[in-house]
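Mind having a look at this structure? Questions to follow.
Removed: one protein chain of the complex. Kept in place: all other protein chains.
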Amino acid sequence: MLKSKKIIILTIFLLIFSLVAVGCSNQTADAPTDSKPLIVAQRSDAVVLDPHANNDQASSRVMRQIYENLVNQNEKMELLPGLAESWEQLDELTYKFKLKQGVKFHNGEELTASDVAFTIKRALDSSHVAHIVEAINPNGIEVVDPYTIRIATTEPFAPLLAHLAHTATGILNEKAVTEAGDDYSQTPVGTGPYKLLNWVVGETVELVKFEEYHDEAKMPKIEKIIFKAISEDGNRTIELETGGIDIAYDIIGPDVDRITNAPDLNMVRDMNLSTTYVGFNVGKEPFDDIRVRQAINYVADMDLIVDAVYLGTGEPSKGPLGPNVWASNRNLQPYGHDVEKAKELMKEAGLENGFKTTIWTNQNQQRIDIAEILQNQLKQINIDAEVSVMEWGAYLTGTAAGEHDMFILGWVTVTGDPDYGLYPLFHSSTHGDGGNRTFYTNEQVNELLDLARVNADPAVREASYKEVQEIVRDEAPWIFTWTGEELTGIRNNVKGFQNHPAGHHKLWTVYFE
Amino acid sequence: MSQTKTLIDKQAVSINKKRRSQWLEVWRRLKKNKASMVGLFIISLLVFAAIFADFIAPEGFDDQDLYRRFIPPGSNHFLGTDHLGRDIFSRIIYGSRISLQVGFIAVGIAAVTGGTLGAIAGYYGGKLDNTIMRLMDILLAIPSILLAISIVAALGPGLVNVMIAVGIASIPSYARIVRASVLTIKDQEFIEAAKAIGANDFRIITKHILPNAMAPIIVQATLGVANAILSAAGLSFIGLGIQPPNPEWGAMLSAGRHYIRDYWHIATFPGLAIMLTIFSLNLFGDGLRDALDPRLKD
């Protein structure tokens, strides 16, 4: 008798647990909709939906659908009117923007110039994205009338328009931000074609068509978009194949052929704005010797490495800037694979017996593979390299402090303007944590970069940037490695999808067939 | 006084003898258990492979050849080649070195530290006991994988740091076991006797108490080696383990997982190697426990 009581208690105990478990389950009740939602998978969930509170790719990809900018940048990185119908440059510091009228925010408010002024001032205050707008003079923002605004920079800043097309400068509604306070990052209000419907943190973000969207021509064709976080790379492909999702971002190399060959799937491939490089700490022996850096450039068989590691995706880099970036110099002479030349240079440098060194990388399988292959190839000129895989945080700290020898890292020239892709990486004022982790210094490069930043003449800028790229190629603070590719897998009933080189693809053009 | 001392020493000698015959008895029982002998056999093979890897492995563990990547298992490469064209069989053989090292050293760290703390806590009791055991409770309350991850994050990855991380995370269980054994032994007569002749605490703990608490420690350690190898592989899998190009099985598995659908062998064999190792350690550990605790077996 007593024992059966215990059994009952035990059962109740277990029941409570399972009830608690079931009770806690968040009911993602599938409300009936007229049309099928578009399900898009990316590696991680959005972190915040406030453009000034973070600057990560996953969030930007969602925010692209919610917010709009003064200026748009199309898939060819050309600048087009956005919320600003037109603009003109008044002098070398000041631009005047004419806003489109009758634009509604998701909360029903109408867009005015004061929202733009508010947005830019708020961005300037942000510790996350201020660098995107830092050229702007906070006192030079002037609301002329409800649909006209003047924006002035402190110094001449040529790439301003490209920066105003960055997701970080999406226009916010002052009232919505003020009302939401600390919680704004979860209750975004923009003017974009989609608005936030529901957010299951860590799993899905659901967007729904904004019925009062201002541009009839760009009215979304699909009622609902669901962004789903699938962190395990191979699983995005599996889900795409089994029809669990409609679009999968960031397909990995081994899956590209599989999707290309599948009858019901398509691969959408376009070069993007990212680059991966092997850097030398030129502030440290023996990498302060240009001959050593060149020797390693000669001995590294980058075409083979890139082919083995990236399996035919992207392309071996020809310079510090990818082909999509304006003023990218496509005529740089590649070092090629020449072991004899490498040995010669090492001998000239007095290092024919080689030396010991380390190659740092973070926990990225492709970069680890590059490091391992490079380690092997360096043996040919007697360099004994040790591979050191570090955790991201420690890696950034270590390379900023100059504790490293060789390292593998990437960069995304997200604005498509060479200023963003060269200045932080090669100007000596940005040594270490500022982005120049090779500690490369060259007075001529400094001057050219400074000049091109403030000069309004595109021809002058282009010439300067091309020259910088020449010098960097010759002085070899980097081994140019790989230029990335946007690899998107879609089901073949998905039409109207186009990759954007910056990675935040527009989804309002997509429709089902 | 000296007379008593010899007497006690004689007694200790006879205890030692008794102890020796006890271990012989355990071995006799263990030998009868076929499963655990199979386990022991596989472990010996692994140890053999680890020691003589240079002779057994057909190639070095980092002999890359980018022109022979992804070769399936066959006559040239028994278990195929990986994504950098390295012979997987050779890497698994060399990998046994790393896994066994991690397993045994991590357990060594845990058993020695945990054992010492447990012995001190049990022997002295009182406040010291309380402090040590609360500390152990704290460590126990943090899931061991998270503890290991944060230790590796703090120290940086690498063989030694992984051993330390995995070792520290399993200290509390040894402390508890040893403390419990010490508590049951410390009031027995021969300990009283040793105290009476003025043997110091260190001598009493190491000479008299610990040898008598050995059985549960050994069982825990055998199974602990298995757990340590699994934890290290798990750390490698999430990229916090042993540095490349060292052929750690978990890291091999992790590197191969992107290719798993086209080239199943890259991730499968390291997984099997881990499984076989853990399996044999568990077989042996189970047998050992039964042999040490004769109540269970007839």
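Which chain is which? They are A and B, in the order written, and residues in each are numbered from 1.
Please note the rule applied: a residue touches a chain if its C-beta (ideal position, glycine included) is under 8 Å from a C-beta of that chain, and two chains touch if they have at least 3 such contacts.
Note that in this section contacts and distances are computed from a predicted model.
Engineer: Select, from "Response regulator transcription factor", "Nickel import system permease protein NikB", "Heterotetrameric sarcosine oxidase delta subunit" or "Alpha-ketoacid dehydrogenase subunit beta", the UniProt-recorded name of the complex's unshown chain.
Structural biologist: "Nickel import system permease protein NikB"
Engineer: List the shown chains that the missing chain touches in the full complex.
Structural biologist: Computed over the complete complex, the missing chain touches A, B.
Engineer: Among B:L24, B:I51, B:I142 or B:A196, which residue is in contact with the omitted chain in the full complex?
Structural biologist: From the options B:L24, B:I51, B:I142 or B:A196, the contact with the absent chain belongs to B:I142.
Engineer: For the chain left out of this view, which of B:F70, B:F190 or B:F279 touches it?
Structural biologist: Touches the omitted chain: B:F279.
Engineer: Per the definition of touch given earlier, which of A:G202, A:G312 or A:G336 contacts the omitted chain?
Structural biologist: Answering carefully, the residue with contact to the hidden chain is A:G202.
Engineer: Just one of A:S35, A:T154, A:N235 or A:N382 touches the chain that is missing; which is it?
Structural biologist: Only one listed residue reaches the unshown chain, and that is A:N235.
Engineer: Which of A:A349, A:A394 or A:L451 touches the chain that is not shown?
Structural biologist: Considering the complete complex, A:A394 is the one touching the chain left out.
Engineer: Tell me which stretches of chain B touch the chain missing from the display.
Structural biologist: Interface residues of chain B facing the absent chain: 134-135, 137-139, 141-146, 149-151, 153-154, 156, 226, 230, 233-234, 237-238, 250, 253, 257, 260-261, 264, 267-268, 271, 274-279, 282-283, 286, 295-296.
Engineer: So which bits of chain A touch the chain we can't see?
Structural biologist: Where chain A meets the chain not shown: residues 3, 6-7, 9-10, 13, 17-18, 20-22, 24-26, 28, 45, 47-48, 50, 53-56, 127-128, 130-131, 134, 182, 185-186, 201-203, 228-232, 235-236, 238-239, 242, 244, 391-398, 400, 409, 411-412, 414, 424, 430, 433-435.
Keep this in mind: only the chains that are shown with their structure count from here on.
Engineer: Distance from the CA centroid of chain A to that of chain B, rounded to the nearest Å?
Structural biologist: Roughly 44 Å separates the two chain centres.
Engineer: Quick check: in the complex, which residue numbers of chain A touch chain B?
Structural biologist: Chain A residues touching chain B: 233-234, 252-255, 258, 304-305, 308, 363, 365, 368-369, 371-373, 375-376, 386-391, 393-394.
Engineer: In the complex formed with chain A, which residues of chain B make contact?
Structural biologist: Going through chain B, the ones touching chain A are 62, 64, 66, 69, 83-84, 153, 156-157, 239-240, 243-245, 254-255, 257-262.
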